[in-house]
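One chain of protein is taken out of this complex; the other chains stay put.
For reference, chains read A and B in written order, and residue numbers begin at 1 within each chain.
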Amino acid sequence: MRRVADMFQPLSKPAEMIHESALVVLIITAGIFVVVTAMMVYVVWKFRHRGEEDQKQEPPQIYGSSHIELAWTVIPILITFVLILVTSRTIGEIQNAEMPKSAVNVRIVGHQWWWEVHYPDEGIITANEIHVPVSTRGGERRPTAIQLESADVIHSFWVPQLAGKTDLVPNRKNKTWIEPYATGTFFGNCAEFCGLQHANMLLRVIVHEPEDYKRWVATMKAPVPTPTTPEAIQGRKEFYANSCVNCHRIDGTVAAGVFGPDLTKLMTRQTIGAGVAPLNQQNLRTWIRDPQVLKTFCFMPDMKLQDSQVDAITAYLMTLK
Amino acid sequence: MSSATATAVPTEWKLPSTRKVAVITLILTESSLFTIFLVAYLFYMGKNLTHPYPNEVLEFPVLATIALLSSSFTIVFSEMALHRGSKLWFHLWWAITILLGGYFLWFTGAEWHHLIYKENLTVATNVFGSTFYSLVGLHASHVIIGLFLLCLILILSLLGKVPKDHTEHIEMISWYWHFVDAIWVVVVTVVYIISIRVPNVT
Partner (left out) sequence: MNTDIVDENFEMPKPQPIGQERGSLTRIAQEMVFTVDHKVLGLMYIASGLLFFVVAGVMAVFIRLQLAVPGNTMVPPDVFNRLFTMHGTAMVFLVGMPIIFGFANYLVPLMIGARDMAFPRLNAFGFWVFFFSGILLYFSYLGAPGLYAAGSAPDVGWFAYAPLTGRAFSRGHSTDYWTLSLLLGGIGSMVTSVNIIVTAVCLRCKGMTLGRMPLFVWLFLVVAFLVIIAVPPLSACQIMLILDRYLGARFFDTQAGGSAVLWQHFFWIFGHPEVYILILPGFAIASEVIPVFSRKPIFGYPVMVAASVMIAFISLGVWAHHMFSVGMTSLENTFFAISTLLVAIPTGIKIFNWIGTMYGGKLRFELPMLFCLGFLFQFLIAGLTGVMLAIAPWDWQLTDSYFVVAHFHYVLIGGLLYTIFAGIYYWYPKALGKMPDWKLGLWHFVLFTVGFHITFFPQHIAGFLGMPRRIYTYEAGRGWDLWNLISSIGVIFQVAGILFFVLNLIYSYIWGKDAGDDPWDAWSLEWATSSPPPAYNFETIPEVRSRRPLWDLKHPEDPDWKFE
């Protein structure tokens, strides 16, 4: 679990490319800081007034010096020039990167306050978690090309150890890409204020070894098992009977709603409510009984279900693997 | 506090008139405001999702434009008369300016009436509607303010309440009027000449 998303520990392109230029800039600015602070400290110490007598004489009244001013104009210009070169190169490298044919394609649609995730090449629809294969340096490149859209307001995709931010803007298709070199679960956030639960619009990118990734794709494409226990069967009946199907989709059933997250392989996910709580039976039950308890103001209402209905639906949803 | 010697101080100290600088500043700030609405109009050209499109409903307003642009000339004639000391011609040309501006405003109102009730183009119809009415409307509101100022001067002057040495005040109002005209030149070019020829691409 890579919970601490330290941008100085990049484990993927383009985060690494950003990191390189960031280090150059950091060193240059740190150098400027040290030099100028030293100048300030020196001046404050050396030219402090020395008592009442000293104050009676005014110091020499200097108006300026073309040479000195030229020096401290030219040097910043040169430094700026270096920074411009570093910046332009990195911008081009990242934004104009070529995606090989082996790239995984993901399409994300941002909603208030969850992420709709599509794998158009595989026909997979899921939510809040993105699974991608790892790449090897100097070996097989398997980057993931991500298209970003929004169904409502502006959101922003930010997983610091993988890439910089790219916004999800309604009526616009933005693109970004990642090429991770380490496996694990990378944590991210929505990084553009999008309303009441912006803080809980969390993101996880799970990077797999190639074999594990193939297994995950297969799991996601496999049909949903039919519920066998009586409680689960009853739960499915309740799911269809109440308006759950109007918002949620479960592949292979009559549930085909698109307003809320796709639930087909719900139990493969680590969290519920886009990261607001870990996904386990307890939290799932709490969410179904009243989502407002875990995520106030979210758009799934309290359906006012009886306890027995809640238990049944929970049992049913727990079969969605 | 006085200077010890007179040589270093310029004997003539003439700074620009406060009124002129104030009106120039006002014109600068209003230009900035108009620019944004112009940019919005230009940005959204050809991006409508529904009809009507500009080329379907807009016609170049020949008479209104002639009227408004002529009013810049008539106001100059009016000021020239004032400088000559001819009160009659000052009032006459000034009144003609007001009439020309008033005709322009009437024409705009008539055009909008036609667009709203016959062509179903409102500010909410599409991006063309939003940007058209806001840009032309912003200009029309400035014409209204200008006309109000012009009428005020005419009435006060007819009542004999405008002092002789207030020629600069009157000049400043004419500068504002010229500014309103100049904006119209830009608006009419962008809206009625350029945007009519831009195809809609969605």
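FYI, a contact is a pair of C-beta atoms (placed from the backbone, for glycine too) under 8 Å apart; a residue touches a chain by one contact, two chains touch by 3 or more.
Just so you know, these numbers come straight off a predicted model, no measurement behind them.
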Key: Touching residue (missing chain; options A:Leu26, A:Ala241 or A:Ala256)   = A:Leu26
Residue among A:Val169, A:Cys247 or A:Leu305 that touches the chain left out of view = A:Val169
Key: Full-complex contact with the absent chain, from A:Thr37, A:Asn246 or A:Gln281   = A:Thr37
Absent-chain contact - pick from B:Pro16, B:Gly85 or B:Pro199 = B:Pro16
Residues of chain A in contact with the chain not shown = 3-8, 14-15, 17-18, 21-22, 25-26, 29, 32-33, 36-37, 39-40, 43-44, 47-50, 54-55, 57-65, 68-69, 72-73, 76-77, 80, 83-84, 86-88, 90-92, 94-96, 112, 148, 152-154, 156, 158, 160, 163-167, 169-172, 174-175, 187-199, 275, 296-297
Request  = Could I get the residues of chain B that touch the absent chain, sorted low to high?
outcome  = 1-4, 8-10, 13, 15-18, 21-22, 25-26, 28-30, 32-33, 35-37, 40, 43-44, 47-50, 123-124, 126-127, 129-131, 134, 202
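The rule is simple: only the chains that are shown with their structure count from here on.
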Message = So the centre of each chain is just the mean of its C-alpha atoms; given that, what is the distance between chain A and chain B in Å?
response = 50
